[in-house]
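In this view, the complex is presented without one of its protein chains, the others remaining in place.
Chains here go by letter, A, B, C, D and E, matching the order in which they are written, and residues are numbered from 1 within each.
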Amino acid sequence: MNEDTRRKLTGVSVATLATALYKRGLRNQVIQGVHPVAPKGRNMVGPAFTLRYMPAREDRNQLSEFRNPEHPQRVAIETCPEGHVLVMDSRKSATAASAGDILITRLMKRGGAGVVTDGGFRDAATIGGLDIPAYHTRPSSPTNLTTNEAIEINGPIGCGDAPVFPGDVIVGDDDCVIVIPAEIANEVADEAVEMTAYEDFVIERVKDGETIIGLYPCTEDEHRERFEAWRKENGR
Amino acid sequence: MNEDTRRKLTGVSVATLATALYKRGLRNQVIQGVHPVAPKGRNMVGPAFTLRYMPAREDRNQLSEFRNPEHPQRVAIETCPEGHVLVMDSRKSATAASAGDILITRLMKRGGAGVVTDGGFRDAATIGGLDIPAYHTRPSSPTNLTTNEAIEINGPIGCGDAPVFPGDVIVGDDDCVIVIPAEIANEVADEAVEMTAYEDFVIERVKDGETIIGLYPCTEDEHRERFEAWRKENGR
Amino acid sequence: MNEDTRRKLTGVSVATLATALYKRGLRNQVIQGVHPVAPKGRNMVGPAFTLRYMPAREDRNQLSEFRNPEHPQRVAIETCPEGHVLVMDSRKSATAASAGDILITRLMKRGGAGVVTDGGFRDAATIGGLDIPAYHTRPSSPTNLTTNEAIEINGPIGCGDAPVFPGDVIVGDDDCVIVIPAEIANEVADEAVEMTAYEDFVIERVKDGETIIGLYPCTEDEHRERFEAWRKENGR
Amino acid sequence: MNEDTRRKLTGVSVATLATALYKRGLRNQVIQGVHPVAPKGRNMVGPAFTLRYMPAREDRNQLSEFRNPEHPQRVAIETCPEGHVLVMDSRKSATAASAGDILITRLMKRGGAGVVTDGGFRDAATIGGLDIPAYHTRPSSPTNLTTNEAIEINGPIGCGDAPVFPGDVIVGDDDCVIVIPAEIANEVADEAVEMTAYEDFVIERVKDGETIIGLYPCTEDEHRERFEAWRKENGR
Amino acid sequence: MNEDTRRKLTGVSVATLATALYKRGLRNQVIQGVHPVAPKGRNMVGPAFTLRYMPAREDRNQLSEFRNPEHPQRVAIETCPEGHVLVMDSRKSATAASAGDILITRLMKRGGAGVVTDGGFRDAATIGGLDIPAYHTRPSSPTNLTTNEAIEINGPIGCGDAPVFPGDVIVGDDDCVIVIPAEIANEVADEAVEMTAYEDFVIERVKDGETIIGLYPCTEDEHRERFEAWRKENGR
Partner (left out) sequence: MNEDTRRKLTGVSVATLATALYKRGLRNQVIQGVHPVAPKGRNMVGPAFTLRYMPAREDRNQLSEFRNPEHPQRVAIETCPEGHVLVMDSRKSATAASAGDILITRLMKRGGAGVVTDGGFRDAATIGGLDIPAYHTRPSSPTNLTTNEAIEINGPIGCGDAPVFPGDVIVGDDDCVIVIPAEIANEVADEAVEMTAYEDFVIERVKDGETIIGLYPCTEDEHRERFEAWRKENGR
């Protein structure tokens, strides 16, 4: 993704992006059920790099498996490109962990832009304190081997019932995470910046006591003109 | 509701109110599954003003619908009377949002006493910072049009499996939200104030190391007498 | 449990303990779905003392039942031995409360080491401020009589789908709670201390930019030697 | 609805109708989770007449309520027009019944075309033997008063997460039930008849051993021609 | 239970019994979510004999455990008194079986009146063909050891969220199963027989085309008189 788009996406909310995708007929791009391990007050932005889990079969998931340098979970951590968001399909189950603090610390050191699982992290209290955005459904201490086997790196997956293709642009704020198809990321970013400007204008008006009727959405010329003036004034 | 009742209800917990209703045979008045977007450390109190959502049909729920000044969601925000709590029946689904920060800011400016949904809010991080109590199940960024159509204002609804009739008195604390039938709100408020006095007395005793047997509930004259003395002493 | 084991268990994470049990073929010892009412930043450790709830039958669960000094819920609070953790089988339902602030305050005063329910607490905001670790699934204001009858003290129970026998050692951190069978608590504590030392060493290495391959788990002699040196240096 | 449309809809499957609606951008018109109380081997077809339940409040839902001749549940049964399908919004809960055999027998005698609830019926074994199609999620013996209060007749509702407006055309087969918006029922019926003819042709071909590639959907002129010949031959 | 009560309870529906209990303030006595493995067309009636499962710990639940002649699951089968219904608290989980065809055959041979689990049976297709009523949530082939440990015989339990005390009278029909507290079984049986007579009268009237208003429930003297005549005529 280009840096201009990344920059734009750091300044808009997932809610605004969800509406921009809704206009394009995409209704299921928000990853359902995940939230920040700890709110960061800033957006997570980056292309998706994926890891898929399948149900664990006991004979294939002994602790000794981690000694294998090719174990997909560890390889995913070590190969996720800088600036990318690692997105894990944990089959919407937090019965066991998707990863823990050691792996997420390593991902952070390698320049990962963030991590999302539709399961849960172990060592979540520690992960919340790291300087990397992380999203999950709840803390979960059991090792992932208990219920999940890492099986595929960087293929198409589902995460929280949203479709995720490698390279799709992932954006997370303090509420939610959304998946923007790679091919429309630039235009969506542009549109979301515009929408955000208008929403910021609206919030000011509403805080001044104005009604939302006619203002949000804008159906009156008067508001359109005031908005244009406001933009100039505020350099938006 | 009268101001005396409102004042009394700001000083009692939802737990105490739940017990007062339990005595009257009302067992399902707590709105299940909702919590404060951000704890306020003070009670939300007000009569219910309701909004009902039904499942969205795509052709009736395009973004352009919001341009209609009669759209029930926006009308609900603009007509909720001052001091009332807006209660939304979102069919217990947070797949899409019940409302966002612009609408809740407007509700706050109009004097709304609070807002409750058994779905989720978008812009929840912002809503949590507003000076209006808000309760939901989790943040949810997609526009409500994605799954819900606002269909009726101020009729009887369900919210979190609790029955809510317009005018019922809604009370929320940092734990939960409860629905007090309008016709018994005054007597329940009176009783809850009495119960709270005794509970406060009990907590002091327990912190001093006393057993709860005989004390909570009170089954001994000795405690009854000490409580009466305590009330005088503490002006309760 | 002996004090040495208690001390060791205060310094290890539930995640590490889960892995130590996993090695022994025990995969379901984490109490699923519970979290701290308020994070304490320190571990809860103690032998389990249990209370079992069954579904409430209305005629057996009127408020007057609490006047009975033999009511099992109150007796559980008053007989839980010092240093023990009270673990409640609330049938994984938080529709009504498992207990409230008065009872938990009493438990704290009597020296209880903590309390866990797979339901929810009423007065949770207050309980979170007490100096006793408490774990639940969510706040719940209705009195327990609404859906649950306390029926048995200190028998074997399920809690969050984990098996709990009286005397099993319960450990909770800011993420999760785990149940260690009494008969292996000492050896598991020893092993977890060892594992924690290595994990702390690894985290330092990873923060210095090293790869996890070969390091975590340790498959190279070099790391083994560096770890031994690190232990001496750090008194571990 | 006109009789021609009714006749056409008796000869097509809900699956085919779902695809016809999908083409028009309507993706959520199948009532999720319901099945026939007993398969009838023929379609249920009729305009929707609706009943909405809300959560029951104990003081409003004593058995004596049924003595009220205006009780909405009974009035719904006695006013549902001949040839209509009674659709009940039971809040997707089968904890208590939506109706029983006496009411459904009365509905049958009055000429009702069928009945659907997203809850459950009591006396389901008997209802399954009546000559009226009935759909629910599972048998449920408790009286509806236990959890549900009938509150509104013939308003817009949700049923199994599908939107239902009075007059929408309801079609049920041995698999599922679908809601066709009233204003497109005729055109959808026409299209479904056409689709069904082709599907019947395809099934014959496939039973003869042909591949589905090119045939289903039809992408080859050869199949188009054979289909036309087949139609003439079979009077379709 | 006396034989007269048993006989009466074989001739009434669970729906009627649920209403009789509802009148007495008992609203949660139907075992939720279970259905007959195969409908028998006749009622299951008998006092409850109970078995409680708790979550399985792997080291306590190896296959060799079944070699223990004191294993509670097997002892429950071998000690359930003739004419009793074995009710199993399987923690509402059908991930593994509650029992299989060999044990249920043995129960049948010993004179058991029926069996209910809120989990699932293995060999369900075979059990459905036995001459003993059996109720579960769904077939489940894994041995119970996989997730459940039989821990207690004939104590108070929950089954499908209903409270069950040993000796309570269990009645099942082709729809559902209900738990009648032992101390009111006789009076409830009497009342249900009366209610059933009136319901049978009503069904005849409704099949003849009469309205339910005034008839069900009976609010008119005319119906009362006709009912009395009908009873004489039909020997009810």
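As a working rule, contacts are C-beta pairs under 8 Å (C-beta built on N, C-alpha and C of every residue); 3 or more make two chains touch, one makes a residue touch a chain.
These numbers come from a predicted model, not from an experiment.
Participant: May I ask which residue of A:59, A:131 or A:233 touches the chain that does not appear here?
Facilitator: Spelled out, the listed residue whose C-beta touches the missing chain is A:59.
Participant: Touching the missing chain, which residues of chain D?
Facilitator: These residues of chain D touch the chain that is not shown: 13-15, 17-19, 22-23, 27, 30, 32-33, 35, 39, 173-176, 178, 199, 202-203, 206-207, 209, 211-214, 216-217, 219.
Participant: Under the stated touch rule, tell me which residues of chain A contact the chain that is not displayed.
Facilitator: On the chain A side, contact with the omitted chain comes from 24-29, 54-60, 91, 149, 151-152, 155-158, 161-163, 181.
Participant: Over the whole complex, note the residues of chain E touching the chain we left out.
Facilitator: For chain E, the residues touching the absent chain are 63, 66-67, 69, 74, 77-78, 95, 97, 100-103, 105-106, 109, 122-125, 138-143, 145-146.
Here is the rule we go by: only the chains that are shown with their structure count from here on.
Participant: Between chain C and chain B, is it the same set of residue numbers doing the touching on each side, over half shared, or a different set?
Facilitator: Mostly different residues form this interface, as fewer than half of the numbers used are common to both chains.
Participant: Measuring centre to centre with C-alpha atoms, which chain is farthest from chain E?
Facilitator: It is A.
Participant: Counting in whole Å, what is the centre-to-centre distance of chain A and chain B, each centre being its mean C-alpha position?
Facilitator: So the centroids are 31 Å from each other.
Participant: Measure off the straight-line distance from the CA centroid of chain C to the CA centroid of chain D, and report it in whole Å.
Facilitator: 49
Participant: Which residues does chain E have that touch at least 2 chains other than itself?
Facilitator: Residues 27 of chain E each touch two or more of the other chains.
Participant: Pick one for the touching-chains graph, please: line, ring, star, complete, other.
Facilitator: It is other, because the touches fit no line, ring, star or complete pattern.
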